[in-house]
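For this view, one protein chain was removed and the others were kept in their places.
Take a look at chain A:
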């Protein structure tokens, strides 16, 4: 009960909430079931880690030694560190496909819903980036958790130091969320025709780019360009598609209507 309510005994008016409060409430709405954004992703990380330990032991047993530079380098190719991302792209989809109709039912504007959802993505991405960058450091410090098992020190992580890990993971996480969310938004706004146009134009764009690079014999140039960017540079470039997905999603959602 609000103050006005108890004073007048009527439900004829409500005390309006400020924009920051409304946007924060959308963040809270997404997080009301903590399993979705926190519980299940870390459960997946935990499971992946257990499996990684087993696989590392098998590799160690068959090659005759885990602590060797070769073995550490070999474990770099494991994608276990990214195991929760497949789940999180679906979470990004559901943030819109379930969250949008629910929020509208709760009288939230599209603008507040999108800003709250984007803020949630930023916060979760920052938290995950910090956690994974720290775990990578810890893994190196403990030489593979004292059992020569490397999961976080994999792919591009643990090569250029803590700050590059932090930045790159943040961008990657943000991209995963916004790609999921923007695909769901395209569906919410344009339904099936939107999906068909989106996926076919994406496929055409990729095939077109590959064709142009191949016909102009530019693959070596592309490889050199990527090499010159470095890990930090490549992820800085990836901010671009994340921003396009984020802002494009906002524009598309402003005119979207929930499904019945």
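Quick note on the criterion: contacts are C-beta pairs under 8 Å (C-beta built on N, C-alpha and C of every residue); 3 or more make two chains touch, one makes a residue touch a chain; residues count from 1.
Keep in mind that, in the parts below, contacts and distances are computed from a predicted model.
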Out of "ABC transporter ATP-binding protein", "Ferredoxin", "Ferritin-like domain-containing protein" or "Quinol:cytochrome C oxidoreductase", the chain not pictured bears the UniProt name "ABC transporter ATP-binding protein"
The listed residue (A:112, A:139 or A:165) that touches the chain absent from the view is A:112
Residue among A:101, A:194 or A:230 touching the omitted chain
A:101
Where the unshown chain meets chain A, residue by residue:
1-2, 5, 9-17, 19, 22, 25, 28-29, 32-33, 35-36, 94, 98-99, 101-102, 104-112, 254-255, 257-260
